[in-house]
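A single protein chain has been removed from this complex, and every other one stays in its place.
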Amino acid sequence: MWTEFALMLLVLANLRLLGGSRLLACISTAAFQGVVLGLLPLTVASWPLDPRIVLLSLLSLLIKGWGLPVLLRKALRETSVNREIQPIVSLNLSLLFGLAVLALSGWLGSRLPLPTSASALGAPVAFFTLFTGLFLVVARRQALTQVLGYLVLENGIFLFGVLFAHSTPWIVEVGVLLDLLVGVFVMGITLFHINRAFDAIDSDRLAQLHDLAVQRPSPTEPTE
Amino acid sequence: MNTLASALALFALGGVLALLTHRSKRWATRFGVGGAVLGSLLGLWLSLPAAINNGVDQLSIQWSLPYGSFSLALDALSAFFLLPIFLLSALGALYGVGYQEHSKRRLGVFWFFYNGLVLSMVLAVTASNAVLFLMAWETMALSSFFLLTFELGDKEDHPAVREAGIVYLIATQLGTACLLLLFLLLGHTSPSLDFDALTASGAAAPAGVLFLLALLGFGTKAGFVPLHVWLPEAHPVAPSHVSALMSGAMIKTGIYALLRIMGVLGQPSAWWGWTLLGIGLASALMGVVFALAQRDLKRLLAYSSVENIGIIGLGLGLGVLGQVHGIATLATLGYAGALLHVLNHSLFKGLLFLSAGAVKHATGSLHLDALGGLMRRMPLTGSLFLFGAVAISGLPPLNGFISEFLLMLAALDGSAADGALLHAIAAIVLAGLGLIGGLALAAFTKAFGIVFLGEARTPQAAQAKECHPLMLASIFTLAAACVGMALFSWALLPGLAPLLDGLTNTSSQEALGEAASSLRIIAGFGAALLLLVGLFALLRRRLLRDREERIVGTWGCGYLAPSARMQYRSSSYADPLTRLFTGLLRKQEHRPAPTGVVPEPQRYERHSSDPARSLIFAPLHRLLLGLAIWLRPFQSGRVQLYVLYIAMTLLALLAFAFWS
Partner (left out) sequence: MQALALVHLAVALLAAPLLLSVINKTKAFFGGRQGPPWLQPYRELTKLLHKGVARSRSTSWVFVAGPIVSVAATALALCLVPLGVVPALVAFPGDFVLLAYLLGLARFFTVSAALDTGSAFEGMGASREVQLSALAEPGLLLAFVVLAVATQALSLTGLFARLGTDGGPALVLVFVALLVIFLSENSRIPVDDPNTHLELTMIHEVMILDHSGPDLALIHYAAALKMWLLGTLLIGVPLSPWVSDGFASLLLGVLAMFALAVLVGVIESSTARLRLTRLPQWLLAAFVLTAVALFVVMG
C-alpha cells in the first residue's frame, strides 16, 4: 500500500516536471522526488530494518532531498538565468508525451522478464522515470534543466536498484549516489563559470563551443 | 431478386430516358427523378426485410467476360448497406426537383449520371464477383465525377470546381490501383473471381498484405486519414443532393467493401484491429479538428464526414479486437455500433448537406461569415438543421448518441473481462470519443450558431427565403428518421443478429439483448426529455400569459450602436480550441509589418492547410511529375511511332509467351 502510494507520487512528480513552467518549481519537484525515493527503501524493507538500508535511505535523503536541490538553487540564483522553462516541445505536448510514455512503460514492465519486485508498478515507474529524465535532457533548452534531467534519469536507475534490492548490492547504489553528487557539483561549477564567461547558459549557445565555432564570429554576443 | 433487377432496370431506364429527352428540361427531370424514386422505393421494399433475414438471394447471368460473371448476391450485409443508398437516392432526387428548378443547364445529363451513380452503387454493394464489382466501382467513381463537376463554369469558382474534380479523380484512381492489385493477388490460384471462391489461403500474398491493400483502396473511398484529401475538395463544389448522396451513401461503400474483403480473408490478426482502431481514432480526431477550423459550411460538413468515418473505423477495430480476443460482447457491439453509425451518419449527414444546399439556394453563399440570422428567415430549414447538428454531435435524444453509446458500451464490456490491454482499449475509446464529442459539439454549435442564429451579416442573408417544399420535405423525412432511429433503435438492434453472427462467427444474441435493454432505457430518457421540454415550454407560456414580453435590442454592455459586424465570427468562435491544435492545422499567418509614419491599410490573413495533402500527396505528386517528365520524349505526337510501340510490345509479349 505505502509502496504503491510512493510510486504514484513518483509518477506525479515526473509529470509535474514535464508540465511545469518554472525552473524553481521543477527543482523543488525533483527534490520532492528525491525525498520519496529516499523513503521508498523503508517501505519495501521488512522489519526489523537492515541498518545498511537505513543508511542508504538516509544518504539518499540527504543528497537528493537536500544537497542537490540546494546546489541547483544556488546555481539558478547565481547564474541569474531566465527562470521560466524554455521548452523545445511545448509543455502541453510534453504532458501528453508523458502519458504515452507511461502507457509504454506499463507495457514494457509487463513484458520484461524481471526478478520479482516489491510492487507490480515498480518496473513501469522506474522506466517512466528514466524516460522522463531522457526527455527533459532532450526537449529543454537550458543547461540547468539538463542537469535536472540527468538527476531524474538517475532517480529511475536508483528506483530499479531499490525495488530489486535483493539482487543488487547496496554498495553499488551508494557509489552511484556519490557519483551523481560529484557530477552535479562539477556541472554546477562549470555552469557558473560558463555563465561568467558568456553571460548565458542556454545549451543552444553551448553548441557554439564545438570546433567549427572557432571560425565563426565571437560567441559572446549580448543576451537579450 | 427479381425486385432488385427491376429496381436496377428502373434506374437504367430513368437515366437513359432523361438523357434522350435532355432538350426538354421538364421531361428530363420527370424521367430522371421518376426512375430514381421508383427504383429506390422498390429497392427499399426489397432490402428492408432482407437486411433482417440472412437468406442469400442470388442472381447469375452468363457473361462472356474472362473471369467475370454477372452474379449478384443479396445477403444481410449487402441489404444493410442498400438501405442508406436507396433512401438517400430517393430523397436526393426529390430534393433535386426543387434545387434545380431554375437551373439553366442540361438536366438530362445530370439525371443520367445521377441514376448511373445510384445504379453503380447498388451493383457495387450486391456484386458477388470481383470483376463486376470493380466495373461497378469504376462506374461509381466516373458518374460521381461528372455529377461533381456538373456546375463547372457556372460561376466564378470555376477553377475550384475543376481542381476538386481532378483531385477526386486522382484519389479514386489511386484507390482503384490498390484494389486491382488486391484482387490480382487474391485470385492468383482461384479458378473464378467470385467472392465465394476467393480465400486468403489461395492468395499470392499473406493475408496481412491483402488487408493493407484493401484498407488503402477502400479507405480512399471511405475517407480515412490520410487518404481523405478528396473529400473536403469535392463536397463544397458538388450540388448539395450529390454531396448528400456521396457523403451519406457512396463513401459507405468503402466500409462495405472492407467488411466484405475481411470476410474473405478469414480470421483477422490482432494488429488489424489495432490498425483500424488507430486509424479510426486519428481520422475522427483530425476530421473534427479540421471541421472546427473551416469557414465554408460544406467543407466543414466534409471534414465531419472524415470524423464519422473515423468513428465507424474505430467500431470496426473494436469488433476485430473482440474477435481476436474471443470476447463476444466486444466483437458484437463493436460491429453493431459501427454499422448503426453507418446508417445514422447517412441520415444526419444527408440532412445537414441538404439543408446546407437550402442555405446556398436561398443566400447564394456557403461562407459562414457571410450568413447569420437565417433562423428567423428560414425557420423550418433552421430547425431541421438543428436536429441534424444535435444528432451529429452525438447527443441524446437523437440517433448519433445511440451508435456512439454502443461503441463505448462495447469498450466497457470488453474491459470487464480481465486484462490490461482491454482496460487500455476502454480508456482510449472513452477518452477519445469524449474529446471527439466535445469538439464536435464545438464544431456544430459553430455551424448552426454562425449560420442560423444572431444577425444577418450580409444583405443576401437578410433577404433569404424559405426553400422549395419538396426540398423541405426531403430534409424533414431525414429528420424524422433520425428521431425514429433514436426512439426505436432498441427494437431494431436484435434484428441485426444474423448479420452480426456472420461478421463475428459467434452468437451475438446475448450481447445484443443486453445492449437493447440499455438502449430501451435511453429511448425512455429521450421520450421523457421531449415530454419534459414540452411541459416546461407550456409552463413558461402559462407564466407569461398576462405579462408583457418586451422585444428590445441585444444588451451591448452599454454600447449603443451595435452592428452585425460586431458578432463573433466563425474563426473567432473556434479560436480558443484551434489554437490548441496549431501544429496539426499548420496555421500560417500573413501579417505584414506596418511601415512608415502613416502605415498603409493592412491585410491580415490566416490559412490552415491539410497536412495529409501538403506532407504526403504533394511530394508524391512531385515525384510522379518528375517521372512523367522523364517519360515525355516517348510521347512525340507521331502516329507512326505509336504504332511502332504497339508492335514492339506485341512482339515482346509473344516472345515472352513462347519462351516459357
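Should a chain be cited, it is by its letter among A and B, assigned in written order, with residues numbered from 1 in that chain.
What we mean here is this: contacts are C-beta pairs under 8 Å (C-beta built on N, C-alpha and C of every residue); 3 or more make two chains touch, one makes a residue touch a chain.
Note that the structure is predicted; figures quoted are calculated from it, not measured.
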Review point. Touching the left-out chain: which of B:C178, B:M286 or B:A442?
Key: B:A442
Review point. Taking the entire complex into account, which one of A:L12, A:L108 or A:L181 touches the absent chain?
Key: A:L12
Point to revise | From B:G43, B:G68, B:G372 or B:G388, residue that would touch the chain that is not displayed | key: B:G372
Study note, to complete from the structure: Of B:V359, B:M408 or B:L585, the residue that touches the missing chain is B:M408
Check your understanding: Which residue from B:R550, B:R603 or B:R632 sits in contact with the chain not drawn here?
Key -> B:R550
Point to revise | Contact residue for the chain not shown (choose from B:L180, B:A528, B:L625 or B:L644) | key: B:A528
Point to revise | Contacts of chain A with the absent chain, listed as residue ranges | key: 1, 4-5, 7-8, 11-12, 15, 19, 91-92, 95-96, 98-99, 102-103, 106, 119-121, 124
Review point. Which residues does chain B use to touch the chain missing from this display?
Key: 372-373, 375-376, 379, 382-383, 386, 389-390, 393-397, 401, 405, 408-409, 412-413, 415-416, 420, 423-424, 426-427, 430-435, 437-439, 441-442, 444-445, 448-450, 452-455, 514, 517-518, 521-522, 525, 528-529, 532-533, 536-537, 540, 543-544, 547-557, 562, 564, 566-568, 572-577, 580
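Rule of thumb we're sticking to: only the chains that are shown with their structure count from here on.
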Practice item. Averaging only over C-alpha atoms, locate the centres of chain A and chain B and give their separation in whole Å. Key: 49
**Study point:** List of chain A residues in touch with chain B within their complex
**Key:** 92-93, 103, 106, 110
Practice item. Using the touch rule from the top, collect the residues of chain B that touch chain A in their complex. Key: 420, 424, 580, 583
